[in-house]
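Take this structure first; my questions come after.
A single protein chain has been omitted; all remaining protein chains appear in their positions.
Letters A, B and C mark the chains in the order given here, with residues in each chain numbered from 1 onward.
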Amino acid sequence: MTKDTIRIIVAGPRGRMGSEALQLIDRTAHFELVAAIDRKNGGKRISDIDGLPASDAVIYEDAAVCLDEVQADVLIDLTIPETGYKHMRLAIEHGVRPVVGTSGFTEEQVGELEKLSEEKGIGAIIAPNFAIGAVLMMQFAKQAAKYFPTVEIIEKHHDQKLDAPSGTAVKTAQLIQEVREPARQGHPDEKETMPGARGADVDGMRIHSVRLPGLVAHQEVIFGAPGEQFTVKHDSFNRASFMSGVELAVDRVMKMEVLAYGLENILE
Amino acid sequence: MTKDTIRIIVAGPRGRMGSEALQLIDRTAHFELVAAIDRKNGGKRISDIDGLPASDAVIYEDAAVCLDEVQADVLIDLTIPETGYKHMRLAIEHGVRPVVGTSGFTEEQVGELEKLSEEKGIGAIIAPNFAIGAVLMMQFAKQAAKYFPTVEIIEKHHDQKLDAPSGTAVKTAQLIQEVREPARQGHPDEKETMPGARGADVDGMRIHSVRLPGLVAHQEVIFGAPGEQFTVKHDSFNRASFMSGVELAVDRVMKMEVLAYGLENILE
Amino acid sequence: MTKDTIRIIVAGPRGRMGSEALQLIDRTAHFELVAAIDRKNGGKRISDIDGLPASDAVIYEDAAVCLDEVQADVLIDLTIPETGYKHMRLAIEHGVRPVVGTSGFTEEQVGELEKLSEEKGIGAIIAPNFAIGAVLMMQFAKQAAKYFPTVEIIEKHHDQKLDAPSGTAVKTAQLIQEVREPARQGHPDEKETMPGARGADVDGMRIHSVRLPGLVAHQEVIFGAPGEQFTVKHDSFNRASFMSGVELAVDRVMKMEVLAYGLENILE
Partner (left out) sequence: MTKDTIRIIVAGPRGRMGSEALQLIDRTAHFELVAAIDRKNGGKRISDIDGLPASDAVIYEDAAVCLDEVQADVLIDLTIPETGYKHMRLAIEHGVRPVVGTSGFTEEQVGELEKLSEEKGIGAIIAPNFAIGAVLMMQFAKQAAKYFPTVEIIEKHHDQKLDAPSGTAVKTAQLIQEVREPARQGHPDEKETMPGARGADVDGMRIHSVRLPGLVAHQEVIFGAPGEQFTVKHDSFNRASFMSGVELAVDRVMKMEVLAYGLENILE
């Protein structure tokens, strides 16, 4: 079965994620790049920009003009939150389904967009994380925690990362908290002979953050029970890992008439 | 909230799994051992048998007599298929909910038991595998394969195991087959310079069986996609790993009025 | 080539390690159990004690008498430090090579034993850890740290363990310290948003201690460098893991005329 072609506008085509999206469109038979929105290069073609694919799609600096002039089905926005919010409103108003990658919207903004999306009957997706593997890891971890409430998280990243634990580890712990009763793990009389050995404490669960040169982004969630160990693990080696989620979101948003927040809500 | 006490009969109390079940009952506050069914030792008490817990529960050699004389809620049967089948019928007929660990029933037998269970409105559970971790691994693998169709399975066991691949690996592959289109993995021109290097082939998926002294029972299901790797893994260190599944089954069967086949069908 | 039979006395035959040693001797063709030293059961035979192998070897309560009366080559001592020290002196004086498993001797005691061993020309081995895998892990970690100075240790144990980090993790870090310049790892501006996330700090290296039910004793030493990750890992599933080290020590001590402290010093 041939899939119908989906006409796509990309906002932020020169960004690291945006340029990956252009490549995704380039290699996906039923995706077609019809325009791009960029802060500069207005009037040029994508193929005029060094390092971007050979596409005739025209670059617009004004999102409203772009959406007025170009017939499109989906807007992929991989810019910054403020821009993304404006683009998303504009897209829905123009009947173009937005797929936006950001964790930077306020609750109020998400509420407004939800309302607008429902009024217009135009599907929309906001995803803080497009890596399907990361999303599955978090979903499965939450599900497993119902049966295995004793759990520790080990996340490993390159040593240029500033925060520990990682946002994904914190998010995973929060999801597990929804189904797990707080309980201090380890022996009641356990002693840290070196402070920090037992990691960060979240309701008695433990999170450990490894930082080493060479690593990229890795996390494992380990559940222990008498006689067994259950592990869910995700390794992200490069940004290409986000593109399977973008592809899925573009296909799904075409069949949606409301807004979905989080990739987990469009997985079957 | 205090849970109501569940009165339990154990069939096969001296077997390796049966004796683990006695210990499970012993350490679970709302479980009570009320009798046991054994080929021998009729009339003795559990505490009379070397290595079994200090329980006054009486041993019966005749299952029908046991079920007639003893007030029970659940029968845990960890014997062999023929005996298990008879016990299961008898239990349902006596209004006692059976929890049976076996993969040895014919489809016909399962059908008959399903019918009987429904007629009597008595819940029943047949589980080929009581290790919740193993069951979750298989369920998650099937779910992940919808998004990541490129997958290989590595299973590792002690070197006394006769068959390769393991039953769990084969079962996992079958579940993945339900959601994955057959597709040959690896490079189209791939060459094995040593036969067997690429493992066993199931619709293009690959299974690898490691056998080493010291190991117990381990499996990981590895999914690959551009830029990422997703893994679900289960390690079973000893038979205690089956007991969390038995405990769950006993609690769940009390609220059921039909038969469930497979632990996966009683997980939420 | 048939190996010459080695005649062995075991001190502490009913202990957890001692009974494993009896089984080791039982299954090793060129090992022969000639006597045992125990606090009680003097005059009985090993086969008289429940759970021990079918051996005619006689049990002595007095170590000196045992060593006087029985022709032996090696004494395996798996008792407590005070007893072990006395037995070790007695053995060397009787020309019997001692293999002793303990980390409890003072430096002074080790010094005295070293001197005695050298005077008599009788080989002797004291091993704080008989698991060859654990010893190799530590040796290799030290060696790798010469080339990869950026390293973190993750150790995982059952949740009944009282101390964190484990003794093996601390020992590993100490060995690495011998070849690694102190250096703070991670980004200079790194922040723990949850205290403890980055683990325990040893000269800038990090140690993480996981405690979960079901686990036994596991450690991995992870080295990171641009573009690569190098890992040495040891999993101990049960006490049988110590016996390959005992076997090696018994064979090696027969060819030694001085004392060796630590299994690493008898590995080639």
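Remarks
The working rule: a residue touches a chain if its C-beta (ideal position, glycine included) is under 8 Å from a C-beta of that chain, and two chains touch if they have at least 3 such contacts.
On a predicted model such as this, the values are computed, not experimentally measured, just so you know.
Residue B:P226 is the one among B:G15, B:P81, B:G104 or B:P226 that touches the chain not shown. Across C:I59, C:V74, C:V100 or C:A144, the residue that sits in touch with the chain not pictured is C:A144. Not every partner is drawn; the one left out touches subunit B at residues 150-152, 154, 156, 159-165, 170, 185-187, 189-202, 206-215, 222-229. The omitted chain makes contact with subunit A at the following residues, 214-216, 237, 240-241. In the full complex, the hidden chain is touched by subunit C at residues 131-133, 136-137, 140, 143-144, 146-148, 220, 223, 225-244, 248, 267-268.
We take it that only the chains that are shown with their structure count from here on.
Between subunit A and subunit B the centroid-to-centroid distance comes to 37 Å (mean Cα coordinates, whole Å).
Between subunit A and subunit C the centroid-to-centroid distance comes to 49 Å (mean Cα coordinates, whole Å). Residues of subunit A found to touch two or more other chains are 223, 225-229.
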